[in-house]
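Remarks on the structure that follows.
Every protein chain except one is present and positioned as in the full complex.
Chain IDs A, B, C, D, E, F and G follow the sequence of writing; residue 1 opens each chain.
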Amino acid sequence: MLEEILRKVADGELSPDKAKEKLATFENLGFAKVDHHRKKRQGFPEVIFGEGKEPSHIIDISRAMMVKKENILITRVTYEKAQVIMEQLPDFQYDHTSRTLFMQNSLDSGHYKGYIAIVCAGTSDLPVAEEAAKTAEAFGVEVRRFYDVGVAGIHRLMAHIDEIREATVSVVVAGMEGALPSVVGGLVSHPIIAVPTSVGYGANFQGLSALLTMLNSCASGISVVNIDNGFGGAYNAVMIHRIANQS
Amino acid sequence: MLEEILRKVADGELSPDKAKEKLATFENLGFAKVDHHRKKRQGFPEVIFGEGKEPSHIIDISRAMMVKKENILITRVTYEKAQVIMEQLPDFQYDHTSRTLFMQNSLDSGHYKGYIAIVCAGTSDLPVAEEAAKTAEAFGVEVRRFYDVGVAGIHRLMAHIDEIREATVSVVVAGMEGALPSVVGGLVSHPIIAVPTSVGYGANFQGLSALLTMLNSCASGISVVNIDNGFGGAYNAVMIHRIANQS
Amino acid sequence: MLEEILRKVADGELSPDKAKEKLATFENLGFAKVDHHRKKRQGFPEVIFGEGKEPSHIIDISRAMMVKKENILITRVTYEKAQVIMEQLPDFQYDHTSRTLFMQNSLDSGHYKGYIAIVCAGTSDLPVAEEAAKTAEAFGVEVRRFYDVGVAGIHRLMAHIDEIREATVSVVVAGMEGALPSVVGGLVSHPIIAVPTSVGYGANFQGLSALLTMLNSCASGISVVNIDNGFGGAYNAVMIHRIANQS
Amino acid sequence: MLEEILRKVADGELSPDKAKEKLATFENLGFAKVDHHRKKRQGFPEVIFGEGKEPSHIIDISRAMMVKKENILITRVTYEKAQVIMEQLPDFQYDHTSRTLFMQNSLDSGHYKGYIAIVCAGTSDLPVAEEAAKTAEAFGVEVRRFYDVGVAGIHRLMAHIDEIREATVSVVVAGMEGALPSVVGGLVSHPIIAVPTSVGYGANFQGLSALLTMLNSCASGISVVNIDNGFGGAYNAVMIHRIANQS
Amino acid sequence: MLEEILRKVADGELSPDKAKEKLATFENLGFAKVDHHRKKRQGFPEVIFGEGKEPSHIIDISRAMMVKKENILITRVTYEKAQVIMEQLPDFQYDHTSRTLFMQNSLDSGHYKGYIAIVCAGTSDLPVAEEAAKTAEAFGVEVRRFYDVGVAGIHRLMAHIDEIREATVSVVVAGMEGALPSVVGGLVSHPIIAVPTSVGYGANFQGLSALLTMLNSCASGISVVNIDNGFGGAYNAVMIHRIANQS
Amino acid sequence: MLEEILRKVADGELSPDKAKEKLATFENLGFAKVDHHRKKRQGFPEVIFGEGKEPSHIIDISRAMMVKKENILITRVTYEKAQVIMEQLPDFQYDHTSRTLFMQNSLDSGHYKGYIAIVCAGTSDLPVAEEAAKTAEAFGVEVRRFYDVGVAGIHRLMAHIDEIREATVSVVVAGMEGALPSVVGGLVSHPIIAVPTSVGYGANFQGLSALLTMLNSCASGISVVNIDNGFGGAYNAVMIHRIANQS
Amino acid sequence: MLEEILRKVADGELSPDKAKEKLATFENLGFAKVDHHRKKRQGFPEVIFGEGKEPSHIIDISRAMMVKKENILITRVTYEKAQVIMEQLPDFQYDHTSRTLFMQNSLDSGHYKGYIAIVCAGTSDLPVAEEAAKTAEAFGVEVRRFYDVGVAGIHRLMAHIDEIREATVSVVVAGMEGALPSVVGGLVSHPIIAVPTSVGYGANFQGLSALLTMLNSCASGISVVNIDNGFGGAYNAVMIHRIANQS
Partner (left out) sequence: MLEEILRKVADGELSPDKAKEKLATFENLGFAKVDHHRKKRQGFPEVIFGEGKEPSHIIDISRAMMVKKENILITRVTYEKAQVIMEQLPDFQYDHTSRTLFMQNSLDSGHYKGYIAIVCAGTSDLPVAEEAAKTAEAFGVEVRRFYDVGVAGIHRLMAHIDEIREATVSVVVAGMEGALPSVVGGLVSHPIIAVPTSVGYGANFQGLSALLTMLNSCASGISVVNIDNGFGGAYNAVMIHRIANQS
């Protein structure tokens, strides 16, 4: 890309001023292939982190995206905020558990083979697990949910382990002691994205306990994202799933 | 005990001075049944925490105990320190893995039914696990060892789970992410004493990670002792095992 | 259990499909003796952790249990939530101090000898101590309460120490500096389950101070559960008490 | 696998005892596809975590592997320990920077397309980066190194960004403030495995600073492994690279 | 005291039962000289920690004290709670800044020579400083206030240093960086009780910063109480002031 | 100043009493050149930290300043508090984003050459960045804003880097991973005041992550102020900018 | 003092230059009454913190003091360093346990009534306790030692409680869980200086556990100094003891 611009300048096709502009801005420098990529394949969503954003601000961003016929996913939206937004933009659908808003503006979703496993320790971890699930689905990837399979009842996990093994990648969500990724990691041969949650109390220290557990896992093939970051867990998994489909 | 002393004073059997002395001292106040208990049953060991104690100091204490024909267990003894002690007291036997010294001065060990399970995640946790095992054995309790059964290879634990279940109580030792007690806790119905170890690196923070994991366990019936405290884990287990035999 | 299933398959009594189903599910694998155990002995409660669960969800679970004539204990229920539940299920009784709901569906409670001592440092620790007490009682175990006997007035503890000594096991609850288990541990010869509470302020750091104190106790025979985990403290104690009665 | 075993029992091909044995052991239960997988494809290494293991222990394990003609990678080996091992097993090659030992027993390495980018902030982070590089290479994956491209001189990173973008996955290693993964994450569209190192001093707290930075990255597509865990970073990357080649 | 009881038993003046009762209860064992002391000298207050106590509970305790004509100090009372209490017990006086309630039931206050200096860094630390001041005054000790003399304007402190030097003891209250006790400690020759406050934000961590500063003071003669513990600071100072007057 | 006072005493121009008074008070001791300085140059503001101060208190201070015709800046004022203050003092102007109140009482602002760059990572950091910007402007210094140029999209920063380089000093504001100052520090040759913000969640720990990142920056020429301390960042920058203009 | 200097200037007894010099230097400003005080009363020691100081540096300081016939106490001196110093200055006496050097250059020690109690939990805490004891003795104050009276054997403390109560002030030294000051605080009516030690392991975190315990003590009249700061504990106690004797 850089070469091309410079060649055009040399050929007089591009003035130095124009070239400078190009080099200084986003798309020209090619610094953001991901975004570029997105626009080419219809069905890829724009994702907005809703926490701390005013409803009016979210509405404005959304309208700009609707014009481009893009699907829109908004994470971390309270029910109250969602109500305000949906009054203006009734095409959004709100999901209570994951606290996400989604609007389908393009039917051309991704056609990926295989699925991502979302594995979750307890029912209290559901909001984070569902944020992950909804994110992956918004990206057009099939998700299979394996919930309430915490390590204190290892048989529940065992009952589903064959199906988990067939996934391309697992997002494993757990709070409290956060031991689930270690156990799953010992049973499957694909990458695991571990998501600690802040579920727990006392010496859990808002998810620190689960986070440390996951970082110290004695199983290989586990990497970790921030506490309660269901979106981040899914985003990493989608990236890997795309690789599986690309090649 | 208090009543008895007072009655004797009233009866003139005991002078107020003698009574005061009795009340103010250890044995008279009956404040230390455990210790008293020990002396009654031959074969119970005296336990010395060896770390930070001079060899000469340990030798003096040991000699005093040898006179009373008590078994002696010394924990946290380096090989070098043990050598110095054994030159003077050759009846001691040193165990390299657990870093303990033991001297059998009484053959009248406990006659307990059943056994304690010592379950251990990885080979690096062996020193702590063996400190627990040697402690329990010094107290005359049978120990069964289930080592290298960490959660990253859950099948290894499963292969032994029936035998672990038959124990009165389990001491579960784990470093790194410390998830083993949660998994064992979900598979057995007896109490578990969890012992975090300082094995690991980086975000393990010298055992803090394993400690927090165990305190936050979603399995019931798990209580925790200090990091690397193999002795403490075994001591709690022996207390419970004794209850199982007493009643 | 595994052997039995396999033998039946070999004998043709069980089809491979049925066997697989059995092995993959909870009861068949025998992974949860505790639960199984419970059902055999009437009077054992099901325990629900009420925090973070919707009233409607709790009501549904409770109804399922009521059908089986099981006693039900729900912990961590606010008064407001309890009101909603009791409108639908008036047989529940709410205890304000421990914030528990209990419903007696079976009169066949446990017939255990002896009692558990619940020892508590200050009046502010009462909610945690009572959560422990109500839990043990729901399991059919007799509880004796020794409240407001903190170490700053050691005489208050001394006045009751003989009765505490006669217990099978003590649950010792303390916030602030959390020193009570160490003192009790030096005066009794049975196991102590220490429960730190988040009572305190400033450098207490929501119970961290009490937790560290208990883990570092210089007294032997003390193990620790999570901050404010009255239920966990009692559960461990009940397990030990059951051992005392079983044998 | 389970189905197959049960069918064989039903068909009388397998006695219940044998079946039980199979189900209870590692290979039979199929709980460890990764390991199984390894044996099928020659050239896959066995990896030994050398820290805390005695040389004699390492030699024994290595000899067992040599019989099977497997390649062997040992991480975290000091020069002194390596010398002792190589006296017995001269076929090992020691790499000073990464502190790894490697022995090539099979020439049939993996034939993967593409490469993994190992990106590294400063020269002090080299040991961790090279542990990652040597690990990936031991697994038969091509590695391209981009070292000393820390964020304080962003132009150095820019000079190589096109080649980094063409990788399947990046392992980004950084100590001190640990900002490099965020910057790389904003410039590439493939997954990033971030490895914090303990390089730094003062408020770095042995890598905690870099770890927190990476977990809090505002760029998407970044997941994190433990401090100084170069092996873990590479292992995750190899898993993803394998997916890219499998499909 | 113990001797006396035993002598009485020997003399038949006291039955063993009565003696046991005496020994087992608070006043008889003489374990609480402070409390005993208080009752002898009229004017000494009973102090109630108001936080977390129900108004009705406080009212009951207060009524019991009023009967004994004791002065009553209640700390950590919100305005709302104070209103409820004062409706029932209108003789209480509420102080907004220190959040204390005080009731004068005895005019016979202490007749101490000299005064305690309460030194305070900033206006935001006033609630803690005033809790200290009101506590000392309730104990009958004269207090001199030196407020808003933080180290960022050292001249303000210098303007009052002579008067501070004449105090028996200083209670030095500071939040944010908590440096004031070190500076005062270098300028006076009497003991300093340092009280860190939770005033500040960000890296202050709710008073941790000020607490650590005070514990690490390079000035001698400084000891520290818990964060925001104005009562504790004053109580220590009063104890020392009493010693100055006793001798 | 000290010399002058003493000379006057020697000359009989000043009585010892008056001299003592002078020496003991603020202006005479000359301990506060900054403040003195301010009064000489009209247009310099008095700054009030509004958090935790009562509206009535702020109004009183403001009125005293208005008499002296000084400009007034109040930081950390909620909208509600601002409303109360502006009812009494309608000349104040409230800025929502920075939560500051400003009143222009003197038109004689500073006449400084050049500008300060306020660089900000994300839109959520705006309140802190704007507190810095409004502070610098209140001091009469020109500010140029470079917002939403976080490291995850490095091209956005590059587009403005020439203009940032021309500033005298940069205040760089960032939450989450806080990497922006390191990157800017590598691209400019003037001092950088780094301001971590508490924006983020999970392992961000209220800004601790960003703070540690900035303290550990591998770029030179970066110094750090407290979390969310936009005022402090600007104050340091203004001090440096003044030096650039003074000389 | 300030007044006096100014009066002399006015009277012509002092030139402005001399006065300035006086005001600017230590003794003239009277900023260090403590030090001044010391010199007046012979027998008061100079105290040198030996850690991190070169032997030659310590020897130089000591020689300067010897000229003034002052007693000298040096804390934190290793045996090796002491040897080097004593070769040059053979009048020093080294105490192994407390790691202190003392030289008696003046026989005129303090003539204080009463004593300070040094109370100590375990034998491992002896170095800190003896540093406190030697410090107090160097200041001419009588010390009574109550060692090895930790809370896990409360009877040992009870046996000495009457003698402890008669002290003016107690220095209570404890590591591990650090509960001893709370218990002593509930049994005596004089001030307690609590000294946490770094004795312990695991979750003790180098004395943090004991420190937090002491700061959170539920007993009144306890203030705390830094971890292992035996000197500081004694210094505070001596200050209070002096007050008891002064008045």
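Just so we're on the same page, contacts are C-beta pairs under 8 Å (C-beta built on N, C-alpha and C of every residue); 3 or more make two chains touch, one makes a residue touch a chain.
Being a predicted model, the structure only gives us computed values, none of them experimental.
Displayed chains that the missing chain touches over the full complex: A, D, E, F, G (touch as defined at the top).
Which of E:130, E:177 or E:228 touches the hidden chain is settled by the complete complex: it is E:177. If you put the hidden chain back, the residue from A:19, A:84 or A:159 that touches it is A:19. Touch with the hidden chain on the side of chain D covers residues 123-124, 153-156, 158-159, 199, 201-204. For chain E, the list of residues touching the undisplayed chain reads 121-122, 150-154, 176-179, 182-183, 185-187, 200, 202-205, 208-210, 212-220. Residues 31-34, 37, 113, 162, 165, 168-169, 186-191, 193, 211, 215-216, 220-227, 231-232, 235-236, 239-240, 243-247 are the ones on chain F that touch the missing chain.
The criterion applied here is as follows: only the chains that are shown with their structure count from here on.
The minimum number of touch steps linking chain D to chain G comes to 2. Between chain C and chain G, the centres computed from C-alpha atoms are 48 Å apart. Our note on geometry: chain C versus chain D, Cα centroid distance of 43 Å, whole angstroms.
Inter-chain centre distance (chain A to chain D, centres taken as mean C-alpha positions): 25 Å. Counting partner chains per residue, chain B has residues 24, 31-32, 153-154, 186-187, 202-204, 208, 211, 215-216, 220, 226-227 touching two or more of them.
The touch graph of these protein chains has some other shape, matching none of line, ring, star or complete.
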